[in-house]
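Left out: one protein chain. Kept in place: all the others.
As written, the chains take the letters A, B and C, and residue 1 is the first residue of each chain.
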Amino acid sequence: MQSRERVNKTTTNRIALGVIWLAAIATVGALGTILLYVIVNGIGQLTPAFIFSWPHGVNMEGGIWPTIQATLYVTILAMLITTPVAVLAAVYLAEYAVQGRLVQIIRFAADSLASVPSIVMGLFGLAAFVEGMGMGFSVMAAALALAFLLLPIIMRTTEEAIRAVPKYIRWGSYGLGASKWQTVSRIVLPSATPRIITGVILAAGRAAGETAVVIYTMGTMINAPILPTQPGRTMPVHLLLLAQEGINLPAAFGTALLLVLMVLAFNLTARYIVSRNRRMLG
Amino acid sequence: MSDTLASHMTGVIPTDNHANKFSVQKLDFFYGDFNALTDITVGIKENAVTAFIGPSGCGKSTFLRCLNRMNDLIPGTRNEGRVLLDGNDVYAPGVDPVDLRRRVGMIFQQPNPFPMSIYDNVAYGPRLHGVRKKAELDEIVEASLKRANVWKEVKDIMGRGGLTLSGGQQQRLCIARVLAVEPEVLLMDEPCSAIDPTSVQKVEDLMAELKDRITIVIVTHNMQQAARVSDYTAFFLQEVAGEPAHLIEYDRTASIFTSPRDRRTEDYITGRFG
Amino acid sequence: MGPMSLRRSAARVLVLAVVLPAMLVSGCSSRAGAAKTELTVTGSTTILPIAEVAAEMFHEQHADLRVLVAGVGSSAGIESVTKGTSDIGTSSRDLKPEEKSLGLVDTPIAFDAIAVIVNPSNPVRALTTKQAADIFEGKITNWKDVGGSDQLIWLVNRDEASGTREAFSKIVLGGAPFDPKSAVLPGTGQVRSVVADSATSVGYISLGFVDKSVKAVSIDGIQPTEKTVADGTYPVSRVLHFFTKGKPSGLAKQYVDFVLSSAVQSKVVRDAGFLPVAEGRK
Partner (left out) sequence: MTLDPKPDDRAVRLSEGSGRPNADAAPSAGSGLSTISRATYFKEAALQNLFLVCACVAVAGVALIFLFVGWRGWPIFAKVGLFNFLGGYVWHPTKGDFGILTLIVNSMLATLGALALGAPLAIGTAVFLSEVANPRIRDLVRPAVELLAGIPSVVYGFFGLVLLRPIIAKFSGGLGFGLFTVWIILAVMILPTIAAISEDALRSVPEGIREASYAMGATKWQTIWRVLLPAAKIGIIDAIILGMGRAIGETMAVVMVAGNAPVIPNGIFAPFLTLTTVIVMDMPYAAGDHRTALFGVAIILFVISMIFVATIRIISRFGKEVG
């Protein structure tokens, strides 16, 4: 009796572990299929003409340069707006905050902001910046809406990075007669910087891939924006319109591949910084 | 309390040539509303090494941190009684703990060099307090590393990260870092418990050299170390869990280890408990 | 031949109808002051390809002048030209009765036909207008009722902003509501590829976009071809309009004349699968 019970115990164990392996394989498989499909269909498009020239003709033939410029412009502008605020907010939560009503409210607000659907953030950008503040469709309106979307993300990664700095290193600094800000600015932030940068880069990847927020704040007019007050169509929006239109699919695949490569680049840079930093610290 | 106990409580050793660097009067310390230390009165001798010994958890480290207000970093702590440094109460309102900590440096159990180069580690303190010129910094850095008995081992690798050194070297780097801000007092919280024996020897040697110009207070649960390095020893004990710890006996190291006045001190140093 | 009632066309680019009032607030007040060098043309997504390519050709000939084209759907185009937020409103449908009093001048620029398309494997080749209407209203739900195989009919419809839907609803359904269970797709190309992939589906797109992947059925016995549209025998066809506030003048007139020139009519209009107005019926 004993052995049979032990046998089906090991078989269930083996089956269960098999299922777990399947789950992992399915996950990697899903990623693989998507990447492979987009690469296979999009690689043909990645000619310098496609990347650097403007779309023309009935169905957006030609290149997608203005959308690339619009995407980079709004992403960088959003980063410039939100990163300082997010990092300093994280410094407050990690270093200065004393457990109390105020901190709970801030944390709840940050979590809520992080879970706002991007379509709602898009309409907010439209109501607040495009119409409310009369900015009209512009890179600035989109950057501000994106800034609110990214704020909680960067706040969280920065706070984790700051908390990862060991306590006794801080005390080492205090022990030398450093003030709080001296300790934070000269010891804590510098040693947390690599992880903070990683968080910022990943957030940039999220901003670059955003559609719902930018479509209602930057509009869809093909334009390589120079001034923040100008409208423009980003790559994700271009992909959406091409896909919905459904005629010029090669351009859609090309845009999708460029988007994925851009996100891949963000991810790999972030990963590189983390590994280089870990090696440097020894 | 028995009469004899009361007399030791005064913590003042009448016949001695050293003046009191710290004079602590009726100090009580609270974590929230838990009274961790009670009624501590002791005079810590200037330019001498004083050891705090006692079983772990008897509050000797906590008391050490009262001397340079490091406990302020822990939210919800407060203390009563007075801690006088050269006659001035460090907890008086308006006293700048930042300046206090510059004058009363601290070394921790876990070596904690900054994630920077060796040079920057030692130069961090002086830079904090306004030293800008490189020549001046170089001079301070070299002097401090020499005083910390680690110069020969690091002088050619100043650019390397502090964390790449061995445990013992790191601890001496931390000592050099503190010396760079010319403290008057050096508090050492079990500095040798996490480092290799040869480094322990070097740290103890440098304590002997430093003590002629710096007051040193060392917390250790290693009685042989206390006997070797200290001139005076204070024995702390928390007799009942949950009850506050207090100072049992304070005397010259020689007499504490040869003829302890209090039976509990004798039990502790003969290893009968704790 | 029924009066040439107006129809909408299918191609559609997703742009906020509200873009125009917002731009009024922010950007274009400055433009009105200086000599007019920028023309805004917004409206039907079907006309967008023609207007855009014509704009590019126009810009090549007049480097200092720029024509910004946006496809927001015919209704939004009419609304924006009435409000003055764009200089030309393009529409692939007639003015609604309440729009006739807005003082808009109509300049037809091309003709188009809406083809009812089915999957090539579908045996059905001909439908009457009534049958087509009953299918799209959800009254006929099985192909066997119109001579096909015994299969459920899957309806593919266009979104409410599309001119093609408006025209199709007016001509074929006589304004009756579509079956709400039908799929609602935002673009001509998508309608075409969905019908191409689903054996039992039916949809409608501009004749210009019909290719081998789908089959256009005859309506009331008349197969939609260029000839049958030109001579007006094919019942489901429409006129593509340029509307201007008052007679076209200045830069607007220059552009309208350019669109009516043979360079655009014979080349661009044909490329988009439509019929030039010059050769078409008067």
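Everything below uses one rule, namely that a contact is a pair of C-beta atoms (placed from the backbone, for glycine too) under 8 Å apart; a residue touches a chain by one contact, two chains touch by 3 or more.
From a predicted model like this one, the values you see are computed outputs, not experimental measurements.
Student: With touch as defined up top, name the shown chains that contact the chain not shown.
Tutor: For the complete complex, the undisplayed chain touches A, B, C.
Student: With the missing chain put back, one of B:Gly94, B:Gly130, B:Gly159 or B:Gly242 would touch it. Which one?
Tutor: Of all options in B:Gly94, B:Gly130, B:Gly159 or B:Gly242, contact with the hidden chain holds for B:Gly94.
Student: For the full complex, which residue in A:Ile76, A:Leu113, A:Ala224 or A:Ile273 touches the chain that was left out?
Tutor: Residue touching the chain left out of view: A:Leu113.
Student: So which of C:Ser201, C:Thr228 or C:Gln265 would be touching the chain we can't see?
Tutor: If we include the chain that is not displayed, C:Ser201 is the one touching it.
Student: I need the residue numbers on chain C that touch the omitted chain, in ascending order.
Tutor: Contact residues on chain C toward the absent chain are 14-18, 72-73, 75-76, 79, 151, 154, 156, 159-161, 180-186, 190, 193-194, 197-201.
Student: Touching residues of chain A against the unshown chain: what are they?
Tutor: Chain A touches the missing chain through residues 9-10, 12-13, 16-17, 19-24, 26-28, 30-32, 34, 37-38, 84-86, 88-89, 91-93, 95-98, 105-106, 108-113, 115-121, 123-124, 127-128, 132, 148, 151-152, 155, 179-181, 202, 205-206, 208-212, 215-216, 236, 239-240, 243-244, 249, 252, 256, 259-260, 263-264, 266-267, 271.
Student: Touching the hidden chain in the full complex, which residues of chain B are there? Just list them.
Tutor: So the residues of chain B touching the missing chain come out as 69, 71-73, 75, 77-82, 84-100.
Convention: only the chains that are shown with their structure count from here on.
Student: From the C-alpha centres, identify the chain that is farthest from chain C.
Tutor: That would be chain B.
Student: Average the C-alpha coordinates of each chain, average all protein C-alpha coordinates together, and give the chain whose average is closest to the overall one.
Tutor: Taking the mean of all protein C-alpha atoms as reference, the closest chain is A.
Student: Can you work out the whole-Å distance between the CA centroids of chain A and chain C?
Tutor: For chain A versus chain C, the centre distance works out to 38 Å.
Student: Between chain A and chain B, what's the gap in Å when you average each chain's C-alpha atoms?
Tutor: 48
Student: CA centre of chain B versus CA centre of chain C: separation in Å?
Tutor: 86
Student: Two or more other chains in contact with one residue: find those residues in chain C.
Tutor: Within chain C, no residue touches at least two other chains.
Student: What residues in chain B touch two or more of the other chains?
Tutor: none
Student: Going by the contact rule at the top, pick out the chain B residues touching chain A in the complex.
Tutor: Contact set of chain B toward chain A: 68, 70, 73, 75, 98-103, 105-108, 110, 112-116, 124-125, 128-129, 161, 163-164, 174, 177-178, 181.
Student: Applying the document's contact rule, which stretches of chain A touch chain B when the two form their complex?
Tutor: 98, 166, 168-169, 171-179, 182, 186-187, 190-191, 280-282
Student: What residues on chain A touch chain C, complex-wise?
Tutor: 56-59, 126, 130-131, 134-138, 215-216, 219-221, 229, 231, 240-241, 243-249
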